[in-house]
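Take a look at this one; I'll ask things after.
Moving on to subunit A:
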Amino acid sequence: MSCEASSGKNRAVVAWLVLMGATAVSWYLGDGHGARRFATVVVLAVAFAKVYLVGRYFMELGQAPRALRLLFGGWTVMVCAALITMFVVTDG
Partner candidate 1 sequence: MTMNAWPADPFASTPPKAPERRLREPGHVPGEIGIWVFIFGDLLIFALFFGVFVYERSRSAGLFEQAREHMNLTFGAGNTLLLLTGSLFVALGLNSLRHGASGPGSRMILVTLLCGFGFVVNKYLEYSNEIEAGHTPSTNGFFMYYFVFTGIHLLHLLLGMVALVIMYLIARKPALGSRDLRNLEAGACYWHLIDLLWIVLFALLYLMR
Partner candidate 2 sequence: MSTANVASTATGLSGSTEADRRSMSRNSQLLIAWCGPAMVVLFLIGSVWLARYFPPAIHPSDSAQQVAQYYQEHATAIRVGLVFSCLAYALMGVWGVCMAVQTRRKEGLFPALTYVQLTCMAAGTAQIVVNCGLWATAAFRAGEVSPEITQAFNDAAYIILLGTWMPFTIWAIALGLNILLDKSDAPVFPRWTGYFSIWAGVCFIPGGTVWFFKEGPFSWVGVVCLWVPFVVFGIWVLYFSYLSMQNVKRGFVHEQEPAVSS
């Protein structure tokens, strides 16, 4: 019981650390560092990777029924792909 409690706790803390790190990276890139076009694509990809982590570890979709996981993963991938494509195609 207490073992399960601490494993759930550890998962959430690790996810939080990764999310904070990812925020720092995208903050750095958005603040004018790196090649502009590349930086924006990375910023968008990192944002949706963060979305996925929030869903999987905070919303506990990891253990959820398959349909729910697929729906959430599908949303993340589709919206991310659509936004990046729109940006890359129209960015002169």
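The working rule: a contact is a pair of C-beta atoms (placed from the backbone, for glycine too) under 8 Å apart; a residue touches a chain by one contact, two chains touch by 3 or more; residues count from 1.
These made the cut because all candidates are chains of the complex that A comes from, given by their letters.
Please read these numbers as outputs of a predicted model, since none were measured by experiment.
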item: Candidate from this complex that touches subunit A, chosen among 1 or 2; value: 1
item: Residues of subunit A touching candidate 1 in the complex; value: 1-2, 4-5, 8-9, 12-13, 15-16, 19-20, 23, 26-27, 29-32, 36, 39-40, 43-44, 46-48, 50-51, 54-55, 57-61, 63-65, 68, 71, 75, 78-79, 82-83, 86-87, 90-92
